[in-house]
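Only one protein chain is missing; all other protein chains are in place.
By letter and in written order, the chains are A and B; residue numbering begins at 1 in each of them.
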Amino acid sequence: MKVLELAGVGKRFGALTALSNVTLDVEEGAIFGIIGPNGAGKSTLFNLLTAIYRWDEGSISIGGLSIAGLSTQRIARLGVSRTFQNLRLFGNASALANVMVGEHVLLEANVLDSLLNTGRERRERTEAEKRARELLRFVGVSGVEEQFARNLSYGTQRRLEIARALAARPRLLLLDEPAAGLNSSEKHELVSLIRAIRDGGTTVLLIEHDMGLVMNLCERIAVLDYGEKIAEGEPREIREHPRVIEAYLGAPA
Amino acid sequence: MHEFLAQLANGVELGAIYALIALGYTLVYGILELINFAHGDVYTFGSFVALGIFVGLRAAGVLHGAGLILGIAAALIAAIIASALLNAGIERLAYRRLRKAPRLAPLITAIGVSFMLENLIELWQGSAPVPFPNVIPNPQLHIGALEVGVQQIVVVALAIVTMVTLHFFVQRSKLGKAMRAVAQDRDAASLVGINVDRTIAITFLIAGALAGVAGFVGGVSFGSAWFLNGFGAGLRAFTAAVLGGIGNIAGAMLGGFLIGMLESFSTWLIGGQWSNVAVFSVLILVLVFRPSGLLGETLPEKV
Partner (left out) sequence: MIYTYAFVAIAACVAIERFHNRRAKATIVLILAAFLAIAPRFYGNDAVFSVLADAAVYVMLALGLNIVVGFAGLLDLGYAAFFAIGAYTYGMLASPQFGLHLPFWVLLFLAAALAALFGALLGAPTLRLHGDYLAIVTLGFGEIVPQIFQNLTKYTGGPNGIAALDVPTFFGHSFGASVMPYYYIALVGIAAALWISRNLRESRLGRAWMAIREDELAAKHAGIDVLRSKLAAFAIGASFSGIGGVLFAAKLALVSPDLFGFQVSVLIVSMLVLGGMGNIVGVVVGSLLLTIVNSALLPQINSLVDATFHTTVDLSNLHFLIYGAILVGIMLFRPEGLLPNRERRAELHHAGEAAGDA
C-alpha cells in the first residue's frame, strides 16, 4: 500500500525551477529518506505536500487520494504532519500547550463547548493533556511541560516539534532536517525515536543532511539535485550510484 | 463642464499634498515595514511651523516685495527642517528599540506617538483650526474653461519637483542605494558595510522633510492648520501609498493623485459627508483584494 505517490511533479518560482518531473512512491510503514545538496528542492517538496505552494505539473496523492486543490488544513486532517527546517514552535506557549495544539484534529469540542466549558470540552481537555504528557515523555523531554517553548534548549525544541507533529497521530510524518544542529548523542536518540515512531505505525519521510544517519535509518532513499530526482534505491545502491557520488558525496560533506 | 474642471484642478491639488505625505509612509514602510502612524502628525507639525513663521514675519512687517519671497522660502525651509527633525527624533526615541520586537509593537507605539503629538499640538495651538495668514497672492488664471489660481499651480509644481528629485535621489545617489539595500535585506546591507542605523535615520529625515513640504503646501492651500488634520490627511495619504503599492515611490505619487481625485469628486457628486466612507472603502478594498497595490508585486512567503 502506498501512502504517498508523486508523478511528474514540477514546481517553478518565477524563472527558477525548484522541482522538475519528480516521481516518487512511498510505501506504508517505511522510513524514506530524501537527500540532496542545499537548494535541491527538498523543502519545496514538503511544501507541496502540505499545500504551502501549488505545484505546476504532475500529480500528488496521499493514501490514494489526490491532494490537488486541498488546503493545508485539510491535508493535515488526512493524516499528514510535519516539522520545519527552521523550527516553528508556538514560542510564547508552554511545551504542553504546543503538543495539545497538535491534537487539535483529534478533538471534537465546538465553539459552544469552548464558550461554556461543557462536559465534552473538559473531558477532552483532560484526555488531551494526558496524551500530551505521554508524548513528551515518548520523545524524551519530560520535565519541561510548563516551560515556554522559546525558553527550551535547541535540541529540546526539535523534539518538542516532533511531539507536536505526532500528536495528531499522523499516517505520514514529514521531518525536515530533524538532526540539524544536534550533537552526536542527540542524533543517536533521534534515530531510535524515529524508529519507534515508525514501529508505532507512522510512515516517515525524512529530509536529512547527515549521510551516516540517513544510511543507517532509511530503507529507501531518493536523491534530488537541482530539482531533479537523480537516483532512488536502498542505501547501499545510493552510496554506489555514480551520479550521486558526483553530485553529492563527491564533495566532502 | 466648468464644475468638472474645477473639481479636477481641486483633485490634483489635493492629490499633490497626499502624494507628498504618502511618500513618507512609503519610504518608511519600504525600509522598516512599519506604518508610521505618527507621520500625519508630523505633517500637521510642519503646517504649524510654517504658520508660525508667517505670523512672526507678518508681525515684523516684512512680508512684501522681495521680503515676501524670502518669507515664503523661510516658512518652507523651517517647516522642512522642523518636520525632518521631529520625524527622525521619533524614530530614535520610539522605534529604534523595537526593531526586533514582535510585529505589532512598533505599530502600537506609533499610534501612541501619534496621540501624544496630537495632544501636544493641541496644547500648543488650541483645539480650533488656526487660519493661515493670507499673505500669498493668488491671481486667477483662465485657461479655456478651466479657472485655476496661481497658488494651485505653484503648489502642484512644488510637489512634483520634490517628488522627481526624490525619485532620482533614491535611484542614483549613494545614500539612495544604501536605502534600497537596507530595505531589501538589513543584515546583508550591514554585511557589505552599510550603516543601517544611519540609513534608517536618514530615511526618517527625508520622510519628515517631505511631510514638512506637505505641511507648508497644505497649510497654504487649505488656508488653515488644525491639530487633528494629520489624522485624516495621514490616513488618506496612507491609503494612497497602499493603492499605489507600498514601498513604491512612483506608486505613492500615482496613489496620491488618485485619492485626491476620489475625494474631490466624491465630495462633489455624493457629498462631503461620504468622502470619508469612499476613501476608507478604497483602503479596505485595496488591502483585501490587491494588497500589493497598483504598481507593487507579490512574492510567496518563504517557509
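Keep this in mind: a contact is a pair of C-beta atoms (placed from the backbone, for glycine too) under 8 Å apart; a residue touches a chain by one contact, two chains touch by 3 or more.
Since this is a predicted model, take the numbers as computed values, not measurements.
Summary of contacts with the chain left out: across A:Ser114, A:Ser153, A:Ser192 or A:Asn216, the touching residue is A:Ser114.
Only one of the listed residues, A:Ser20, A:Ser81, A:Gln157 or A:Thr202, touches the absent chain: A:Ser81. For subunit B, the residues touching the chain absent from view are 33-35, 94, 97-98, 101-109, 111-120, 122-123, 127, 231, 235, 238, 242, 273-274, 276-277, 280-281, 283-284, 287-288, 291, 301, 303. Where subunit A meets the missing chain, the touching residues are 50, 52, 71-73, 76-77, 81-82, 84, 88-94, 96-97, 100-102, 104-105, 107, 109, 111, 113-117, 121-122, 124-126, 129, 146-148, 164, 168.
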